[in-house]
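With one protein chain held back, the other chains of the complex are shown just where they sit.
Now for chain A:
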Amino acid sequence: MANDEYDFLFKVVLIGDSGVGKSNLLSRFTRNEFNLDSKSTIGVEFATRSIQVDAKTIKAQIWDTAGQERYRAITSAYYRGAVGALLVYDISKHQTYENVTRWLKELRDHADSNIVIMLVGNKSDLRHLRAVPTEEAKQFASENNLSFIETSALDASNVELAFQNILTEIYRIVSQKALDNGDSAQANLGAGQKIELTNPADGGAPKGGKCC
């Protein structure tokens, strides 16, 4: 249990079709490992890693989800509290790129509206099998107001950068927000304080049941 000091704790989810390499992106980022014959993830896995931005320690709590979760109840639990999302597709499989729109919709449905989304084209090492042109994806990303990067968990290119980028972006937004509502207590975040982008009041009250 990494109980070390940190200034910010951000929850980031990894989403995308099954088999695009989410788990390997995670293991590459947190443990610098890559497993060629990894099995599909069961349920959800967590990992953390801290990075430094502007002399602040930012701890990323990354949720690696199974790409084929059918139940909204569970997926929404995944998205709860997430401030960032890496939407991953496989550059060698066009179908996974096509499904990006579906995932975006799901994010809009379940996640916080202010969530920072990054489109990640994984498996950039498979150049000869490329099915999704970089330009096209870039175009799509800017249209949807997403950041974009192509990575390869296998040769580790851009993996670090992708996480750095999204975390920095979140950090900027959060610190901006903290400045904005300077009056609020959250302006000076103590160690171990988590930023909630959502209003805690928003629908998260199970006690307010619809019962009788």
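Please note the rule applied: contacts are C-beta pairs under 8 Å (C-beta built on N, C-alpha and C of every residue); 3 or more make two chains touch, one makes a residue touch a chain; residues count from 1.
As a working rule, contacts and distances are computed from a predicted model.
*Asks:* Looking only at the UniProt record of the hidden chain, which name from "Adrenodoxin-like protein 2, mitochondrial", "F-box protein", "Proteasome subunit beta" or "Glycine cleavage system H protein" is the right one?
*Replies:* The chain we cannot see is recorded in UniProt as "F-box protein".
*Asks:* For a quick check of understanding: of A:A77, A:A131 or A:I173, which residue touches the chain that isn't displayed?
*Replies:* Here the residue in touch with the unshown chain is A:A77.
*Asks:* Can you say which of A:E45, A:D125 or A:E160 touches the chain missing from this structure?
*Replies:* For the chain that is not drawn, the touching residue is A:E45.
*Asks:* Determine and list the chain A residues touching the chain excluded from the picture.
*Replies:* These residues touch the chain not displayed: 1-3, 9, 42-46, 48, 61, 71-74, 76-78, 80-81, 192-194, 196, 200, 203-204, 206-207, 209, 211-212.
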